[in-house]
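For this view, one protein chain was removed and the others were kept in their places.
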Amino acid sequence: MAVIRDMIPPCELFQPASIGDALNLLDQYGENSWVLAGGLDSFDWFKDRIKRPEAIVDLGGIEELSGIRADGDGLVIGPMTSLTEVATHPDIVGRFGLLAQAAEHVATPQIRNQGTLGGNLAQDTRCWYYRGGWPCYRAGGNICYASAPKAMNAEHCVFGASRCVAINPSDTAPATIALDAQMVVTNSSGETVYDAEDFFIGPGIDIERMTVMEPGDLLTAIRIPGTWAGADFYFEKIRDRQSWDFSLVTVASAMRTSGGTIQDARISVNGVAPYPMRLDEAERAVIGQAPTDDIGVAAGDIAIRRAQPLRHNAYKLPLMKNLVRRAVRAEV
Amino acid sequence: MAEKAIGRDIAPPDLRAKITGRARYAEDFRAEGMLFAKLLLSPMPHCRVRRIDASAALAMEGVVDILTADDPLMPEITGVAAEAALTNEPLYEGEPVLAVAAVDETTAADAIEAIRVDFEPLPFVVDPLDSLRPGGPNARLDGNIQWREGQTREIREFKWTDEDFDAAGPDRLPMGEAQVEWNVGEVDDGFADADLVLEETLLHQSLSHHPMEPRSVMAYWQNGKLYLHTSTQSTARTHAGLANRLGMDQSDVVLVTEYCGGGFGSKISGAPINDVAAIMSRKTGRPVMLRINRYEETYIGRARPGFQSFAKMGFRNDGRVTAIDLYIVQDAGSYGSSGDFNTAGTVASLCYQPEHMRFRAVSVYTNTPPRSAQRAPGGAQIVAMLEPIMDKAARELGIDRLDIRRVNAPGHDGWLGPAQGTMSSCFAREALDLGAEVFGWEERTQLSATRRGTKSIGVGIGISPFVGGSRGMDGLLVIRPDGRLYIHQGIGNLGTHSIADTARAACDVLGMEWDDCEVVWGDTSRNLPWSSSQSGSQTTHAHTRSNHAAALDAKAKLQEIAAGALGGSPDSYDCADGRVFQTANPGRGMTFAEAARRAIDMGGRYSGHELPDDLNPMTVASATNLAGEGLMGVARDNYGGDGSIWSWVMGFAQVEVDVETGQIDLTEYTGVTDCGTVLHPRSLAAQIHGGAVQGFGQARSQKWVFDPQWGVAFAKRLYTARPPGILDVPLRMRWAAVDEPDPQTPVGAKGIGEPPIGAGAAAIASAVADALGGQCLCRTPLTTDVVLAALTGTEQPYRPLETHV
Amino acid sequence: MELWRRAANPWNQEVLIGISFDLMWAALIAGVVFVTGHALWVRSLATANGHGDDAPAPPGLPARILRHTFSARAFHWLMAISMFALLVTAFFPWAGIQFPWVTIHWLAGVLLILTVVYHIIHSTFWQDFWSMWVGRDDVETAKREVKRFFGKEQPEGPKAAKYPLDHKMYHHAIVVVTFAAVATGVLMMFRVDTWFWARNPYILSDAMWGVVYVVHGLSGVALISLVIAHIYFAIRPEKWWITMSMFNGFVNRKEYLEHHDPERWAGDGPQGQLPEQT
Partner (left out) sequence: MTEVEIIRDRGPRNYSRRKFIKGVIAAGATVSASSYLFRGPGVLTAGQARGGVERLMTLTVNGQQRRVDVLPYETLAMTLRYKLGLTGTKLGCDRAECGACTVHIDGVTHYSCSMLTHQVRGREIRTIEGLESPDGELHPVQQAVMDEGGFQCAFCAPGFIMSMAAFVEDNPSASRAQCAQALSGNLCRCGDYNKILDSAERAVELMGQRA
């Protein structure tokens, strides 16, 4: 991709004021449309001229897509709510601190000021082969360059590969899984609600997308149920630099402990698979147990049991294991 | 009496413009009718242009012209491995092939997209060791190394044998025939004398400079003169170099480069890409802006050469180094003749003063971006590689890690390099002692490898010397009838504040208030003198001297004018507070303003109409233009001196390494320097800390990644290259200086740009090894994956000699 | 309609990466058009043709004649399963029905290869290898069929041996297409991780891979058309007796005499001749 173009190619910009108008535009332009949330993922694609939509639909003007409001004992978060707001909103900080922490660990202050929760959840992978405009599976081609014998894949996946070995880079995604969040996806034929866990898909299901959303779909709400309000949370993101960097491995967990034993648990990791992974087996291994380091180690061992590292990323196994261990141990 | 300017903190004269947004860097200039140029870069690591079809692009509305390597107006660049701005045989992915100019940048980008270039792929190599294999690919059609013999330089094919590779196995450096070899003593005798011998395979990555300002350039022509706005470290040298490249008279080129947004060695004498804007403007008859973006900057913006190395060191029980056997395979990139490997050998000899030493090296071209000097070229690499070995020796010998450095560190009589040269001064041991005190070495080393929760504490030290000066440059200043001193600087404004700090030598000689001095820089139409090349930390030393010399010249003229007007001998006059006066009777004298008027009236040497005959032609031209505007002080630095000039920084670091995640938290850093007299404490601190931060990036996070199959770069964006951010460094860093003047130079100051980076890199490498209980990882960068693999005993992500990962 | 999919490789060279998705629809349409056309044609000729069945039955001809041994049937159905699995896993995702298909696809491919290998060996050593090949008689038959199609009166040709001409032709087409699919498929196995090797996409140049993908794709879409045709014939009433024989192995005496020349094929009994009358 050394033929640098580096100017956004001419296209139209639409700034609808309602979800309905946005959906009409998306239907009208179909695959040639592009949904613009914060834009931090999008502009890269445009400037590299790898993605060249005819119509950009900027959701910034749709009021109903922003903001945080109570919904029973839970919350509904508009997908266009900025990550800064998610990280600082008293209801989120106070009751669902896991999501606030996750949002706070995204990139940099400026990116959090502009980046949205919806955009962070729906962002595309950062595999540098794919981002380089190489014709890989994810780009509609028939090859995965990142898993070739001499490929540079220290930051690729250890689980869930299906031809493509890219990872999901979102920091907030594992938090939504650990909180049993639901994603409301709307298109011109109606609304579908997905559990966070099902919202993210792997290349086995669709190698060109990271989520269930297809052209014409909009993420219109993120629902956080009251289930985990005020539970014990653990979030940790490992990276080489403390700002900007995407995670090498991230863990997000929610637990309830009483009488010295873990009553219920959700553990989710990202950075290890093409989708944020919920660790059901590790969860089962800790429920009913005391949150000790030993139990943490056992849960960590279970978590990495079926991992298949690539040439350069075997380090992700001990890293993931230790993060699970820390999530359990943090309950002490 | 005016307070001496030297040694005081001041606000640099350009600061207000910089913080209000008024400072104009190259891309901030606009000219009427300006076109935008855009580059088409090679998509392959090595290829040849067979055919360019630009018809569709040139037919687009708004597209004005195309420039290729074949254009008759393009300068012919000759010389071995010389680099033209555009080429038909790209030697690395990202090398510029052609440029298009259009009325706006989007149209230029569309035009680039519409151009079809038929490239013929050629053999390529990204790992030097692959190129050294029998039958391995060469980066160039005519060979893989630059052979030097006397004055001859030629590209040759250079290969090792299968036996060399077989003997080493996959993870040790094969050591075939060397391109360069030198010996001091007999290295085997040294090892025979040793009580402890250590051997390591070492890898140091290549890494890009990544200055914040990409090397954008804007050019236009007016009345036969080329006006060029660009980003460069050295105004005078770039001016000369540009005129030379374009085959023009220096007086026909006006170079405007008031601000340089970072260079670190990558913008020493201007970039080849300047030609594109200059020639495109010449061709189209319109001003041309060539905005360089971050990708392009990473491709064409130079990089530090990486090393694949073998080091063997012998020690006596007291820690004294008896022998060093060093073999370096340097990744020379696609262009240039980077001498990093040679300097690395010299720095190793200086740091440890081995009784015997053998140095061998090969510098191999690869199809990766061009290399150039980067802050302490060769020095930063070798100290980051060898300092952890010193730690290991100290551990095995049971002596303190500071002591083992002190035992081996040179004094003023230290030697360096194959010719066993001498230095002008050396306060390395004093700096070590001061550092130990400021950092609290003794208390902190008690914490070595102790645990704080899951974090293991490590304390480290890194010593880093580098060249700190040159001699023989010109100084030019004018006292105008307004009574103010105008100090003309041919040096560039690369952010070190040296345009102001070296000018202070003149200020102090004339006893002026700093507020009455004005620095003139950054625009060759403003009459600038010849300068040092502003590499290797030459500036401070070279230009405190040249400005000192020019000021002494001015002072002598002031004394003569005063004596002539007021009687007495010139010797009986002195200068202070903007006056020249009789020492015995300070009331008898005249203001500089008056002296300046008299100098204009007197003409001749006083006004600059007669000049010394040992000046550089650029200084002569500038002084001639200024003649008659006031009292001129102009002189070449003829102070002379023995030996080379070296400065030191001793870095002390404390880290906390999380044993479960491999994350490194750098909690403390102290840099202590021997750089002679301290000119400007705050900018010295900035150099020590800023260099260290770059060193942290070098040793810990910065990446330089290539796909071996395609020879294409990945870490070409900042988020993939990972230079350190503000959260990756200690919240507060400390510094100290020995502050002993170098006896051979009038102000006593030595340069300090280079050594801090190696100190930072070596100290953190040493501290991480300490936190890991003495485990030397022997490679850079020490990214989380590498550290965690070591901590958990998992397979290392990379083989010991695997490069560009 | 695009025929090929091209992309810029990492060196910005244009390379072929496969056939266009449109070809799948084209093959589907071609299959349906053929089927419809054939059905209409047959209808229009409703009673125009038909072999007489008044030839005397040879003595001792059993009521049922073995047409396909158990192993032959097993082969056929295994192959059919693998073929269906291959087509479904190959083309449903193209049509937008997403599921994790790669492992099923290559495992089905392996099954197909095994059955094909078995079939080759079996037909070479245990069956009449040449029974499926077009012979001189078939050429004669073909000529007459063509002429008859254009309205010329033709004498009755010789009856078929075991396989009529259209079966042989179909089989030949299947052989060519399946071999192309299998040969390219085997190469493509090196692009997935299996239990036996790690993937390596660089064993061929990307230009060569383009050819491999195109051939695989073309044979894949050809199989769509061929399979449609096959199913269509299998469910046509007048071919039902053959279809049934692929289930139970036998044809009855009437059908045997109507379609086959006992001189040329006497059934697939144990001794390669008609079973003893019981």
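By letter and in written order, the chains are A, B and C; residue numbering begins at 1 in each of them.
Quick note on the criterion: a residue touches a chain if its C-beta (ideal position, glycine included) is under 8 Å from a C-beta of that chain, and two chains touch if they have at least 3 such contacts.
Since the structure is predicted, the reported quantities are computational estimates derived from the model, not experimental observations.
Participant: Can you list the shown chains that the omitted chain is in contact with?
Facilitator: Looking at the complete complex, the unshown chain comes into contact with A, B.
Participant: Consider the whole complex, including the chain that is not shown, and state which of B:R22, B:R153, B:H412 or B:R451 touches that chain.
Facilitator: From the options B:R22, B:R153, B:H412 or B:R451, the contact with the absent chain belongs to B:R22.
Participant: From the list A:P10, A:G30 or A:G230, which touches the chain that is not on show?
Facilitator: A:P10
Participant: Of the residues B:N293, B:T422, B:T454 or B:T667, I need the one that contacts the missing chain.
Facilitator: B:N293
Participant: With the missing chain put back, which residues of subunit B would touch it? List them for me.
Facilitator: 9-12, 14-16, 18-25, 27-36, 48-56, 58-59, 61-62, 66, 68-70, 72-73, 88, 103-107, 120, 209-214, 220-224, 227, 259-264, 281-283, 285-287, 289, 291, 293-294, 494-497, 682-683, 685-686, 689-694, 697, 717-719, 723-727, 729, 731-733
Participant: Residues on subunit A that touch the omitted chain in the whole complex?
Facilitator: 6, 8-15, 25, 36, 39-40, 43-44, 46-47, 55-56, 58, 60, 84, 107-111, 113-114, 242-244
Criterion: only the chains that are shown with their structure count from here on.
Participant: Pick the pair with more C-beta contacts: A-B or B-C?
Facilitator: A-B
Participant: Between subunit A and subunit C, tell me the centre distance in angstrom, where each centre is the average of that chain's C-alpha atoms.
Facilitator: A distance of 47 Å separates the two centres.
Participant: Suppose each chain is reduced to the average of its Cα coordinates; what separation in Å results between subunit A and subunit B?
Facilitator: Centre separation, subunit A to subunit B: 41 Å.
Participant: Find every residue in subunit B that makes contact with two or more other chains and list them.
Facilitator: 43-44, 707, 709-710, 712
Participant: Would you mind listing the residues of subunit A that make contact with two or more other chains?
Facilitator: 1-3, 132, 145, 148, in rising order.
Participant: Mind listing the subunit A positions that touch subunit C in their complex?
Facilitator: 1-3, 132-135, 139-145, 147-149, 162-163, 202, 204-206
Participant: Please name which positions on subunit C make contact with subunit B in the complex.
Facilitator: That would be residues 10-13, 202 of subunit C.
Participant: Within the complex, which stretch of subunit A touches subunit B?
Facilitator: 1-10, 49, 128-129, 132, 145, 148, 150-152, 154, 236, 238-246, 248, 312-315, 317-319, 322-323, 325-326
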